[in-house]
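Note that this complex is displayed minus one protein chain, with the remaining chains in position.
Take a look at subunit A:
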Amino acid sequence: MSACAKRCKHGLVKFAVSVHKLVTGTLIKDKVDDDLEMTMVCHRPEGLDQLEAQTNFSKRELQVLYRGFKNECPSGVVNEETFKQIYSQFFPHGDASTYAHYLFNAFDSAHTGSIKFEDFVTALSILLRGSTREKLQWTFNLYDINRDGYINKEEMTDIVRAIYDMMGKYTYPVLKTDAPKQHVDTFFQKMDKNRDGVVTLDEFILSCQEDENIMRSLQLFENVI
């Protein structure tokens, strides 16, 4: 019965609206689309030579990277929404938006809200051609969400949960709800040397350098470009 009443009410509202339109004489039915095209923020990167000097890429590699970047973002900048969409496409199983958010902040070191080509290339240079220490420092910055120089358990849990979200629902073995938490506990046991509840950059780098699995894996990503 309530559905009927709702429908009646809806009908009355529609009638009142139409009477109002009648009186005010709206002849135009479609709403004016005043979605003016916002002035395209166009950004041109610094010169090729400068970028070559600043990063560890060669000119050719920079050219390849820029062509891809420019094709995706003709305006020269990536905002967070686009970034999330792009990143989510690589992980169709689950929800990659949270992790993409953290990743975006890690790339956008200046916190401008958009990634320019220079940010993009700088980060890639560190990740692919940087020294071990630089790579680990980048990773530390990724985990340290609030950039206070310490990783505490909450930040780590957020990151780990975001990573587990990317796995989606259909996994083997079945994902238990406390899996992220367990993972974080294991991590802290390994990394937090002085057991003060937070991990500093030095603790982090030291622990990673002791773990040869991590060291070996770091070398794997050299030839990505």
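Brief remarks follow.
In the analysis below, a residue touches a chain if its C-beta (ideal position, glycine included) is under 8 Å from a C-beta of that chain, and two chains touch if they have at least 3 such contacts; residues count from 1.
The definition used in the following text is that contacts and distances are computed from a predicted model.
Hidden chain, UniProt protein name from the list "Sorting nexin-2", "NADH-ubiquinone oxidoreductase chain 5", "Small ribosomal subunit protein mS39" or "A-type voltage-gated potassium channel KCND1": "A-type voltage-gated potassium channel KCND1". Residue in contact with the omitted chain (choice from A:S18, A:T112 or A:S131): A:S18.
By the touch criterion stated above, the residues of subunit A touching the omitted chain are 18, 21-23, 25-27, 29-30, 60, 63-65, 67-69, 71-72, 86-87, 89-93, 103, 106-107, 120, 123-124, 127-128, 135-136, 138-139, 142-143, 159-160, 163-164, 166-175, 179, 183, 186-187, 191, 204, 207-208, 213-214, 216-218, 220-221, 223-225.
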